[in-house]
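The excerpt is restricted to a subset of chains, each kept in its original location.
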Amino acid sequence: MKRLKDLAEIVGGNIIGDGDIMIVGVGSAKEGASYGTITFAETEEIHKEAEKTEAAAVIVPKTITKSSKTLVQVDNPRLAFARIAREFMPKPLVTGEIHPTSVIHPTAVIGEDVSIHPYAVIDEGVRIGPRTVIGPGVYVGKGVKIGADCEIHANVVIEYETRIGDRVIIHGGTVLGSDGYGFVTTKEGHYKIPQLGNVIIEDDVEIGANVTIDRGAIGSTIIGRGTKIDNLVHLAHNVETGPECLIVAQSGIAGSTKLGKRVTMAGQSGVFGHLKVGDYVTLAARGVITSNVESGSFLSGFPAIDHKQNYKIKAASRRVPELLKQIKTMEKRLAELEKKLEDK
Amino acid sequence: MKRLKDLAEIVGGNIIGDGDIMIVGVGSAKEGASYGTITFAETEEIHKEAEKTEAAAVIVPKTITKSSKTLVQVDNPRLAFARIAREFMPKPLVTGEIHPTSVIHPTAVIGEDVSIHPYAVIDEGVRIGPRTVIGPGVYVGKGVKIGADCEIHANVVIEYETRIGDRVIIHGGTVLGSDGYGFVTTKEGHYKIPQLGNVIIEDDVEIGANVTIDRGAIGSTIIGRGTKIDNLVHLAHNVETGPECLIVAQSGIAGSTKLGKRVTMAGQSGVFGHLKVGDYVTLAARGVITSNVESGSFLSGFPAIDHKQNYKIKAASRRVPELLKQIKTMEKRLAELEKKLEDK
């Protein structure tokens, strides 16, 4: 439980009402926030929904001044809500202790206040920064360096020589540093090209569950600072993303492709290999980029083209069945006219 | 080995032939069922295939009365086969014991006859119901409640506060309760919205391998009773499915979408977020639902529309290359006619 005035201070909010009330957690305006929670409303419409709930307080824009609830006025209600929600976030993996069942190589260097859970395996030459959490069953391979304040969930696999920055979150079952998919095909078979590079995860990256990020063939696969990757995404060897990219669930990027900054790939999308995608590019769900893309583009379809263009083409293609009938009729009319003119 | 008359009793079947023969296992009519097995045939055609095999007995509909094999007549041969096959199903993870290497928090409450395998980690406040099996390397997070007769395969990750009902099967590597993908974007970066909800898996659900089901942002992600989820499926935060849905491999559902009862999503399909899909809806493979769907619909394509309609459009679009040529010719004929009429 936290006092409302303390929460408001975190976000620089202006309280209209009683700042001494106690808040028990966060709630959703649309789905019935429960007694004593705080919620947010970006519009008067949602504010009215919030007033119907049992919430104690609502975070609102400065344009909302009257309410049956206590208000906290801010510039960005959604952001303020996220920051306040953080105060109520449980940290179930923080223990501050190293569980005796974890196997830690004598040459590994573990920072202060690190939490290591049962059955984690920390291999030779590993460095782990202060306050980082290593979940149960995690494997940290030879020579891996992990920064400070990271959160590695259960059963994650971090293969040798991976580099992870600070404040990185990795969800369960993810594999970093598996071999890239590289073979030379001869008549005897597909000969494996050793993958001798590594994976670099920069600061403030978050990676979902059961993601796969392959090591580079030579050199590194690099996930840029502040990028957020969703579940079941695949990033092939030598892919590089700029900072603050958003890659939604089940998407994939083929080998050696480079994304600029703040590229957004919606769900189940894809990018061919050896391409350059500019900055601030958005790819719609299921889109597939098949050639280099300029900064600022908004694309959809396969091959991905300008979204408006693709929309026109999709809408038009739905009319092709009737078009075929129309052409058939026009053919007849044309034939009749040709006959009439001949007869004359 | 089991006596045929005992197997027939399980399914209320009528034996034509010797009920005392011993059955060693199950077999496939089309792929050469081996000596002493029992198989099934839904039609006379498949029955003839079954007669060519070395099977000892065949489960058939009541319309089949003559055979070189011993027959078991039932209403639903496929279902009866499945129930009889169950008698021969190995249960390799059932040990009835708690392996000494499992780490179990003192406050966890473990039911009767639970099997816990090596290196399973059971965290604080967990409850596990009777006869449930926890496989090797499984992580059961804080406060998780699991019902009776569940089967959790190796290396599954069950994050804190997840609720699992009775008779739930979860295959290897699956992650339940990873954080939903939620961020507020500002010019400083993407600020993480804490995901404070949980995951609820109702009774009789089966979940495949390497599946990811995110916890709700606020409130629960809910998998309805009797739903069967295939491998590598992704269900985002606050998704809810009705009972008895079928979600085939590599499909994905975006955040906050609700499915009705007995919705079928074929392989590699998808549903956009914040939608309502009715009951008994079928989505074909690779289809993508982009707007609310009425009960009883059968959809395909992207955006998913009525299947017959989509089929027409796809068939028509294959004719567009020849249509372009046809239009070109019609243009010429039209121009000639216009010229002729002018000359006159």
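A and B label the chains in the order they appear, each numbered from 1.
Assume contacts are C-beta pairs under 8 Å (C-beta built on N, C-alpha and C of every residue); 3 or more make two chains touch, one makes a residue touch a chain.
Every value quoted in this text rests on a predicted model; they were computed, and no experiment measured them.
Oligomeric state of the entire complex in this file, given as copies of the one sequence with 2 shown: 3.
As a convention for this text, only the chains that are shown with their structure count from here on.
Between chain A and chain B the CA-based rotation angle works out to 120°, given as a multiple of 5.
Once the centre of each chain is set as its mean CA position, chain A and chain B turn out to be 26 Å apart.
Of all the residues in chain A, the ones that touch chain B in their complex are 25-28, 31, 33, 76, 78-79, 81-83, 85-86, 88-90, 92, 99, 101, 117-119, 135-137, 153-155, 169, 171-173, 204, 206, 208-210, 226, 228, 230-232, 244, 246, 248-250, 267-268, 285-286, 317-318, 320-321, 323-324, 327, 330-331, 334, 337-338, 341, 344. The touching residues of chain B, when paired with chain A in their complex, are 103, 119, 121, 123, 137, 139, 141-142, 155, 157, 159-160, 173-175, 178-179, 181, 183-184, 186, 189-194, 196, 210-212, 214, 217-219, 232, 234, 236, 250, 252, 254, 270, 272, 288, 302, 312-313, 315-317, 319-320, 323, 326-327, 330, 333-334, 337, 340-341, 344.
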